[in-house]
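And then chain A:
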Amino acid sequence: MNLAEIFLTLLRGATQTVIVTILCSLTGLSVGLGIAIARRLGLIWLEPLFVTFIYVFRGVPMLVLLFIAFFGLPSIGISVPGHVAMMGSLGLIAGAYLAEIFRGALAGVQHEEVEAALAAGFTRWQALISIEIPQMLRMAVPSMVNEFTTVLKYTPFAYTVGIPEIMKQATAAVSTTLQGVEIYAMAGVLYFVIYRLMLVCVRLADRHFTIPGLSSI
Partner candidate 1 sequence: MALLEVRNLSKTFGHHTVLDGVDFDLEAGQIKSVMGPSGCGKSTVLRCINRLVEPSAGTIVFDGKPVTAARSDLLAIRQRIGFVFQNYALYRHLTVIDNVTLALRKLRRLSPRAAADRAGAELRRLNIDELAAQYPAELSGGQRQRVAIARALAMDPAVLFFDEPTSALDPIMAREVGGIIDRLRRDNVTVLCVTHDFELARTISDSIVFLSGGRVRAEDSGDRLANDYGDPHIRDFFTKGRTSP
Partner candidate 2 sequence: MNLSATILPELVSSAPEILRGLWSTMGLATAITLIGVVGGILVFYLTLSPVPLVRRLVQGYISLLIGTPLLIILFLIYYGLPPLGIRLSPLVVALIGFGFNVSAYNARFLTTAYNALDPSEREAAAAQGFPPAQVFRLITLPQTLKLSMPALTNQAIQNVKDTSIVFLIQFTEFFSQMQEVANRTFRFLDSYVATGIAYLLLISIVSIIARMIERRLSVPGLEP
């Protein structure tokens, strides 16, 4: 294999990298939003669960969580596919961080606007979904993006659970060609390009969704 061919295999791996990034980010987003909404709705009896979840998933290294999911659970008869293991580790970690980010952003949503909506006949749920969450999301954009790029940078560990993403393709290519510097440098550049593309997309989206008076970036 020459380097051009290797680059193509890395590029194919990039598709998987993007898929894993999206899966884990979406997992994180759902969990983070779920916790934020439950907290906002005052489901206090769930609070110990949330606190424990956030504490654990922010405190245990990602790779340990991944190993628990992928190598640990099968030993008690629960088999976990690689992508699910990534979502259960990296995705939930992102969820824990995002829950804290959303908590901070929700604190910045003005109470008067919510009260105005309630006074106008909105239910609590409607006010939350149509006013508080959208405002909160816009304010949380910079921290959210930061979290999603962090997810991207932790996706290489997916190679340890057999997902054929960039890192897996790179290690396979290195083991046959011994051109480690070139191949890993190419892989690094590929990650960097994805990272920059994420930032560009966010900037475009932000410009599109931006509302005067609600600052984010």
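Regarding selection, all candidates are chains of the complex that A comes from, given by their letters.
Following the convention adopted for this analysis, a residue touches a chain if its C-beta (ideal position, glycine included) is under 8 Å from a C-beta of that chain, and two chains touch if they have at least 3 such contacts; residues count from 1.
It should be emphasised that the depicted structure is a prediction, and the values quoted were computed from it without experimental measurement.
Between chain A and the candidates 1 or 2, a touch occurs in this complex only for 2. If you check the complex, the residues on chain A that touch candidate 2 are 55-56, 59-65, 67-68, 71-76, 149, 152-157, 160, 167, 170-171, 174, 178-185, 187-188, 191-192, 195-196.
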